[in-house]
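Below is a slice of the complex: some chains, not all, each in place.
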């Protein structure tokens, strides 16, 4: 197997720095370029990279992906904050390019590279239709401003969609009063938000039937937890032409 | 050691029936009388019981305790719903009687006989002053009408009091929005209430400092879980003259 | 949708009794026959059942399935203790019959009808290849004679197979001494067995990477927890000609 040549955009940032280190330590890949915010993105500056990982800022990421594709490389995008219009323009650009080439380029946009978080969300959605009740608890450090967390919101949306598709009614609930805790009702799924010094980012999905419970819990203890997912994405994107949104699609969960 | 002779009031009720069975199966005690709602409470009907356990209804319990004391027996009260006035009258009655006797009678009122629940609450209060953050999660079956549960409210009140006594500020919390989940703020302690088919009654107290967490969790899987606590109370009350409120006081936790 | 007509073999047994009650309470099915150990199994005694559920004993189950198929009904088998030879003979019998009919019959053999247990095992196997470490903890009541439990053994075998297929080495482990706890090494996966009064049957699979953890936990609080799985099996078998072993194949987990 030949080595995958990797370039990193936003290489001096917090995630970019970790990505460079992770790529250098990984089997089967070589770091060929580190670019930061004022560096031009061209075939030359990318040093022949097969895959370019973008950890920049929302305002730059779409433009960066177009430049990466024009340079003939695959893109992995970890920068968050993409809207649907951006996705659409990247998808069109990609299709146009792939129509003119022998074998296609891929773009993998991942809002979350945490393997445990992505798997927890995916398993919760798959399990959802088989249980009468479901609730979500997310737990974070107390400096977090928003509640519930984005991950918990996505989980609840996916769980609610799976229940709706299976024709399940709302989770049973006889509560007559007391709705003042941190958290929200997301599409009918109750999400509780705990804030506690010492914690980082954690999520628990509780599913219940008469006499049984399934709990899927995910703990992110530090930022290093995203690197295994970034490496999975780099390895996957070279064999996955077109646009993929979400790491779960490359984790062979079928 | 001589056997403790036990009578049960409300012997045909759900808790009373279990109490009779538990007393009969226990070492060191004998069931000498089962009384139900229209039975008179006298020295005769109590068959010389040393200890009388009351699992009747709030409207009858105070009167029952007076009758038990007049018959010269100790009382263990599991009936919930006592108000402070009732407690006061029982305490006075007890003092008056004990002043006229060689050795004193005892009354033990326990709002909760679950050993794990009582211990969890007590440990949480003891630990509270040593942690920057604390939150409570209670989890119950979805047919429960009130939220948060009484046990969780008591826990939060005890935890808040311990923090206040130690001069601790509120748990840190940067949350700017999102207060619509099941639960409440009890004296500044956030209490989350989860409702899930399959669960019975569970409580978790989470305490956090930088880099560490202490979690005290308690599970009540069924009503049989109260019987060990009832037996502890019966054994303790004979050596504990006067009024005691709360099983935690007889569990040697010092 | 027409109602599914269901017959139960071993209807007087512990699981059979619950199955009859669950079928009677379920939407979309009717209980048409309850048979016990000396009852003949024929088209007549089965009262035109579409699906026959077998909760008998290992020595009778294979013969029962042949009779059910000869009567033209689908079979769901919850009786445990099938060996591979029995499976083979049922599969052959089924093929022969299906070759002679317009639309095929199905047999669904499920060693475990607990939805949470089946899902936990399936998710653990899917997740296994993405984590550096994995260990299993099973927790049961202290009257259980074997350790680790059958469910935990199956889980460990499935997890080990998934890791092997992905080319993962053994989970890292620097332990130099201390191997005397309840549990076992199953194909290189460490399985811990906890025995505790008050518990019923529980399993936890812990998967770890640098900085992150995924925990899949499953609780069976009582035998009623198997009934949702039995009903899923009854509904699925009518559309699933041939032999299926394991409830996970009908849970749409792809």
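Note that the chains take the letters A, B and C in the order they are written out, and that residue 1 is the start of every chain.
Going forward, contacts are C-beta pairs under 8 Å (C-beta built on N, C-alpha and C of every residue); 3 or more make two chains touch, one makes a residue touch a chain.
Not measured: the values here are computed from a predicted model.
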Discussion item. Quick check on the homomer: 3 copies visible, but what's the full number in the structure file?
Written reply: 4
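Basically, only the chains that are shown with their structure count from here on.
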Item to complete: Compute the rotation angle for the C-alpha superposition of chain A onto chain C, expressed as a multiple of 5 degrees.
Response: 180
Fill in: Greatest separation from chain A - chain, by CA centre
B
Worksheet, complete the sentence: Using C-alpha atoms only, the most centrally placed chain is C
Worksheet item: Whole-Å distance, chain A centre to chain B centre, using C-alpha means?
Response: 47
Worksheet item: Which whole number of Å gives the spacing of the CA centres of chain A and chain C?
Response: 33
Fill in: Inter-centroid spacing, chain C versus chain B (mean Cα positions, whole Å)
41
Worksheet item: Which chain B residues touch at least two other chains?
Response: 198
Worksheet entry | Residue ranges of chain A touching chain C (in the complex, touch as defined) | 114-117, 119-120, 123, 126-127, 129-131, 207, 209-225, 227-228, 232, 251-254
Worksheet, complete the sentence: So, in the complex, the side of chain B touching chain C is made of residues 198, 200, 219, 221, 225
Practice prompt. Provide the residue numbers of chain A that touch chain B in the complex, in ascending order.
Written response: 131-135, 137, 139, 142-148, 171-185, 190-199, 206-213
